[in-house]
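Presenting chain A:
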Amino acid sequence: MHWNSFSDFLHMGGYGLYVWGSFGIAALGMVLEPLLVARQRRVTLARLARQWRAERLEKTPEETTPSPGEAP
Partner candidate 1 sequence: MLRLIAAIIARDLRLALRRPADLVAVLFFFVIVASLFPLGVGPETALLRQLAPGVLWVGALLATLLSLPRLFADDFRDGTLEQLALSPHPLGLMVLGKVIAHWLCAGLPLALLAPVLGLQFDLSADALWVLTFSILLGTPALSGIGAIGAGLTLGLRGGGVLLSLLVLPLYIPVLIFGAGAVEATVSGLGAGAHLSLLAALTVGGVVFAPWAAALALKIALE
Partner candidate 2 sequence: MNWFKFSAPSTFYPLAGRLIPWFAALAALFGGVGLWIGLVVAPTDFQQGEAYRIIFIHVGAAWMSMFIYLVMAFWGGMGLAFKTRLSGMMTEALAPTGTMFAFLSLWTGALWGRPTWGAWWIWDARLTSSLILLFLYIGFIALTRAIDDPRRADRAGAVLLLVGVVNVPIIYFSVQWWNTLHQPASLSVGKGSSMAAIMLWGMLLCTVAMWMYSIALTLARVRTIILVRERHTDWVRALLAALPAQNSR
């Protein structure tokens, strides 16, 4: 173990701002990006499923009651 105390670790021999500024932004980017990708996937899946259902309704309108928001 290289550090004597946790505050020593944060201080980084006087370079804390530079070191943690780098690691912080890297961590932020590498956490935010997967979250964004996951959100994109959820949104896309919901949109595609909605489109698919709308298409199916259009093809067989007699089976279901026409919804008011249906595109012509």
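If you want to know what made the cut, all candidates are chains of the complex that A comes from, given by their letters.
Note that in this section a contact is a pair of C-beta atoms (placed from the backbone, for glycine too) under 8 Å apart; a residue touches a chain by one contact, two chains touch by 3 or more; residues count from 1.
These numbers were taken from a predicted model, which means no experiment stands behind them.
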From 1 or 2, the one in contact with chain A within this complex: 2
Residues on chain A engaged by candidate 2 in the complex (per definition of touch): 1-3, 9, 12-15, 18-19, 21-23, 25-26, 29-30, 33-34, 37-38, 40-41, 44-46, 48-53
